[in-house]
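Just below is one structure, and these are the notes that go with it.
Just one protein chain is left out here, and the rest sit where they should.
For clarity, chains are labelled A and B in written order, and residue numbers in each chain start from 1.
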Amino acid sequence: MKEKAVVQGFADNLDVRSRRGVLWHMFFQASTVVGIVTLIALMLNIMNGAFGYVAYEAKVDPDTLAVDGTPVKNQSKEQLVALLRSTLSSGAFNKLEKDKPFEARSQQEVYQLVIDRIIQPQIVEVWSLWSSLTQRDEIRATIAKDHPGAELDFVSWLNPNFVKRPQTSEPLTAGVRTAILGSLWTILFTILLAFPIGVGAAIYLEEYASDNWLNRVIQTNINNLAGVPSIIYGILGLAIFVRTLEPLTSGAIFGLVDPTTANGRTVLSGGLTLGLLVLPIIIINAQEAIRAVPRSLRNASLAVGATKWQTVWSHVLPTALPGILTGTILAISRAIGETAPLVVVGASTAISFDPSSPFSKFTTLPMQIYQWTSRPQDEFRSLAAAAILVLLVLLLSLNAFAILLRNRFSRRM
Amino acid sequence: MTTTNNSDSQYVMETHNLDIYYGSFKAVTNVNMKVERNKVTAIIGPSGCGKSTLLRAFNRMNELYAGTSIKGQVMFYGEDIYARDVDPVEVRYRIGMVFQKPNPFPKSIYENIAWTARIHGYKGKMDELVEGALRQAALWDEVKDKLHQSGLSLSGGQQQRLCIARAISIKPEVILMDEPASALDPIATLKIEELMQELKKDYTIVIVTHNMQQAARASDYTAMMMLSVEGERSGTVIEFDVTNRIFTNPRDRRTEDYVTGRFG
Partner (left out) sequence: MTELSLQNNVKKKTSGINLRRKPRWGEVIIQALLFFSGFFSIFVTIGIVYELGKEALLFFQMPEVSILESLTTTKWQPHTGNFAIWPLVTSTLLTTVLAMLIAIPLGMSVAVYLSEYANPRVRNILKPILEVLAGIPTIVYGYFALTFMTPLLRDILGKDVVQIYNTASAGLVMGILILPLISSITEDALSAVPRSLREAAYGIGATKLEVALQVVVPAALSGIAAAIIVGISRAIGETMIVAVAAGAGPNFTLNPFVGAETITGHIVRISGGDLSYDSVDYNSIFALGLLLFIVTLTLNIISQAIVRRFREVYE
């Protein structure tokens, strides 16, 4: 039997301490698991909502509209236009012609009109993916009992059409095209504002600013702005871009818009607001990238009689560019996902036309998700889930691109 | 606007009672030396005595470090380069510098030189200029087939010669060299020393080196620097003379101790 030699006055407590260590180790590991589990739960939850059975009742059964065995969805444009003409009142038909001539509409668009005006499906109930997969028979039975006339279809709320269709008030035919375009337009103005000013400020702070109180204040101010909640930027944007600068942001100065409907809640205002939001991020990231350029490079350039700007433009910036770009892409990622400031600035409820100019009213992908999530009906939850998937794919690609960029350039250096 | 200088004088550069400060710390004290045209002047001394600081003052590169200031004068062809209306960019155009660790631009070999010439308004035949500079720096044969490869792809010794080529491409009056061979292997070092002998035909060279043998081999004049007084860590030139004299018959006891290796 081994005897442990215990020093006088000290306890033989290694066992206890080891056990305690093991317990805490398990706790630490468990806490990391929480993060992973939540992420998985989040993804599954969204997938669950984005696919599933839908029971809907149509005002007019599509099967009755088949011509010579060709289902209505496959009929030619001319057949569909004839169908519309015979079913709708002449007033309604002519209005459609006036909004956009049938000549100019695609078959898909005319079919959409047939669905909206003639078939008019009403959603009765929506099921999640999990329920759809595990309770198929019970669902069929329930529908047969309670809603005998209803159609039961497995709907993949996320489908290629979803991305191509504009926003409509009818859940089964709604799409996110309007929102995606709105997001892209907004980001355009965000970058136009934030990139030049952000990189310029970073160059100033790292290359030109001497260490005096003003420059220290500027730096501290930027660090503070990075921590301001995004909704404050929204309020700022509301006050300045939407209200004070209304003539500019609504396009009234340029005489481009109808004065009766023009206001400052335009893509331009939204983009500029987000530009202010991401400005500190771009500055701080660019500063880091510029700081990483070795001093010896600047010395070499100055020693051959180059001016400061020649040194910055020809040597420092090209070397720092990968880092600056990565930071910009991160800023874009952040901006694309922002909702609160744009809700405050944009506040548009149902926008169903694509943005066509900086002075258009707008909606963005996160705003659309917010609106759909806020509706009580289940079908809108499903739409929201599908839209979330689109948003996540967009962000994932963007971030993957940034990582690719970073790796490619760090290898070359 | 008159230019009062005499560029036909024997001495390209002179310092008059030069003190160099980092903030309130006096790093270099009371240096009076003359740099003769088309000669190699070496500055030697134990590490930490201010050699590089002194050298950097010759083309106002010391101003890149915050808080530096000087008292006294540094003359270039009779003009004080620290005068109020003197442009440091012009100074560095005329007085070039090669650094301890080679620092070619992350561009092609060709562009390293071409960009330098371009910013100074060179509008002539660039290919010839590049070739000329590389030939003078004894690098042409080694790189003539890969002019468009990155300057960073060369060996250490080649990179340093590229930096020299870049510096001379704009035909400065003086080339300052801050321990140019200390990061290189012996063979590359030898090449640099041979190069200096060639270059001095067209340029004036001031070189800082901690390698005494190098100074003895390669220089015409030598300035011996040392910390002036015990406890006060300020460097000064304690002796300045023809190199031969410094190494065989120095006047100052401390110089003799240093060059004979008794300390340093």
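Note that a residue touches a chain if its C-beta (ideal position, glycine included) is under 8 Å from a C-beta of that chain, and two chains touch if they have at least 3 such contacts.
Since this is a predicted model, take the numbers as computed values, not measurements.
**Student:** Sort through B:13, B:81 or B:139 and give me the one touching the missing partner chain.
**Tutor:** The missing chain is touched by B:81.
**Student:** Which residue among A:77, A:177 or A:243 touches the omitted chain?
**Tutor:** Once the missing chain is taken into account, the touching residue is A:243.
**Student:** Out of A:188, A:248, A:321 or A:340, which is the one that touches the chain we can't see?
**Tutor:** A:340
**Student:** Looking at A:181, A:201, A:302 or A:320, which makes contact with the chain not pictured?
**Tutor:** Residue touching the absent chain, from the options given: A:201.
**Student:** Which subunit B residues would touch the chain omitted from the figure, given the whole complex?
**Tutor:** Subunit B touches the chain not shown through residues 1, 3, 5-8, 76-77, 79, 81, 83, 85-87, 89-91, 94, 117, 122, 124, 128-129, 131-133, 135-136, 170-171, 173, 202.
**Student:** May I ask you to list the residues on subunit A that touch the chain which is not drawn?
**Tutor:** Subunit A touches the missing chain through residues 17-18, 20-21, 24-25, 27-29, 31-32, 34-36, 38-39, 41-42, 45-46, 49, 196-201, 203-205, 208-209, 215, 217-218, 220-225, 227-232, 234-236, 238-240, 243, 276, 279-280, 283, 307-309, 333, 336-340, 343-344, 347, 366, 369-370, 373-374, 381, 384-385, 388, 391-392, 395, 399.
What we mean here is this: only the chains that are shown with their structure count from here on.
**Student:** So how far apart, in whole Å, are subunit A and subunit B when each is placed at the average of its C-alpha atoms?
**Tutor:** Those two chain centres are 58 Å apart.
**Student:** Note which residues of subunit A are touching subunit B in the complex, please.
**Tutor:** Touch list, subunit A to subunit B: 210-211, 296-307, 310, 314-315, 318-319, 413.
**Student:** Taking the complex as given, what residues does subunit B use to touch subunit A?
**Tutor:** Per the touch definition, subunit B meets subunit A at residues 59, 61, 64, 66, 89-90, 92-94, 96-97, 99, 101, 103-106, 115-116, 119-120, 163, 166-167, 170.
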